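Removed: one protein chain of the complex. Kept in place: all other protein chains.
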Amino acid sequence: MNISVFYLIAFLSVFFSLMVIFAKNPVHSVIYLIITFFTFTIHYILLNAQFLAIVNFIVYMGAIMVLFLFVLMLLNLNKETEPVKSLLVKLAGVIAGMCLLVVLAGSLKAISTSAKGNPSTQEVVQNLDLGTVKYLGKVLFADFLLPFEVSSILLLSAMVGAVLLAKREKTEIS
Amino acid sequence: MEAQSSAVNYLPIIFQMLVAIGFVVGTMFVTHLIGPKRKTKDKLTPFESGIEVVGNARQPFSIKYFLVAILFVLFDVEVIFMYPWAVNFREFGWQGLIEMFIFMGTLLLGFIYIIKKRALDWD
Partner (left out) sequence: MELSLVIEKFILITGIFAVSLVVAMYSTLAERKVAGYLQDRVGPNRAGWGGIFQPLADGIKMFLKEEIIPAQASKFLFIAGPSLAILTACIGSAVIPWGSNIRIGDRVVDLQVTDINVGILYIFGVVSLGVYGIMIGGWASNNKFSLMGAIRAASQNISYEIAMGLSIIAFLMVTGSLSLRTITEQQHGFWANGWFTWYAFQQPLGFLIFLVCAFAETNRTPFDLPECETELVGGYHTEYSSMKLGFYLFAEYINMFVSSAVMATLYFGGYNYPGMDWVNATLGPLWGPLIGVAVLLLKIFFFIFFFMWVRWTIPRFRYDQLMNLGWKVLIPLAIANIVLTGVWITAKHTLENSVSIF
């Protein structure tokens, strides 16, 4: 039962992520990407990672995709202004994509070899409480306190960067 | 006592989505069938208060909105980080409170910077 559900959702994820790439209209792509993220949310729930599921739901589906839409609407999407990509850019894109593929395949292989006979993966499967918000909070504030505090500095720098970029735009106009 | 909820508990949400999608698609289809269709060229132009339409609406708008969107994403991530803390906060006691105040203090610094830079002022 569980396996067939997984395959159905996995098929949907792959299908909609392909639609993201093949859609001609960028806003259509964004809608397909939202659906893809939604299938990811279902994947997380199937893995019993409830907090991750809801974070994926709120941050990726609800926040980052809004930002994507804003960017798309900010751009001039008329046909005439569509930039023609040169061959070099296309080649660079292909190489970058291939590199990503290699990295992904390599990491998947590393995980699959380390997972065999590793007791921690068994624990993950058996402990149903592991993905709840409460459990995650306990781990986050005991074992991973430093990364948590450092992440606030990361967010701070992102804020400063965003404000600086937007402000520079304004001084150029005036 | 926290109820143990597994993936099955999320199934009714999918049911509700299916019912909602069924309702939306059905209603759309029915209105499409029974509504009159008399299209004229003027009817299909965008309505801009009767003034002749110049260009179209595919044009850039103020960057302020974009800045708001970026800041929203950042603050949203911050809020998400606080949920696991808020649920457990009674057990953490003073130590947890101070840890969170450091986190919030850093972000408050960013917030003050944004306000001081007048990034959110609409002029």
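Every chain is named by a letter (A and B) in the order it is written, and numbering of its residues begins at 1.
Here, a contact is a pair of C-beta atoms (placed from the backbone, for glycine too) under 8 Å apart; a residue touches a chain by one contact, two chains touch by 3 or more.
All values reported here derive from a predicted model rather than from experimental measurement.
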Exercise for review: Mind giving the shown chains that are in contact with the missing chain?
Suggested key: A, B
Exercise for review: Identify the residues of subunit A touching the omitted chain, counting contacts across the whole complex.
Suggested key: 25, 27-28, 31, 34, 50-51, 53-54, 57-58, 61-63, 65-66, 69-70, 73, 132-133
Practice item. Mind listing the subunit B residues that contact the chain we can't see here? Key: 2-3, 5, 8-13, 15-17, 19-21, 23-25, 27-28, 30-32, 34-39, 41, 43-49, 56-58, 61, 65, 68-69, 72, 75-76, 79-80, 82-83, 86-90, 93-94, 97, 100-101, 104, 108, 111, 115, 120-123
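We adopt the following convention: only the chains that are shown with their structure count from here on.
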Study note, to complete from the structure: Listed in rising order, the residues of subunit A that touch subunit B in the complex are 42, 45-46, 48, 50-51, 55, 58-59, 62-64, 66-67, 70-71, 73-78, 128-129, 132-134, 136-138, 140-141, 145, 148-149, 151-153, 155-156, 158-160, 162-163, 166-167, 169-170
Practice item. Could you pull out which subunit B residues touch subunit A in their complex? Key: 2, 4-7, 10, 56, 58-61, 63-67, 69-74, 76-78, 80-81, 83-85, 87-88, 91-92, 96, 99, 102-103, 106-107, 109-111, 113-114, 117, 119
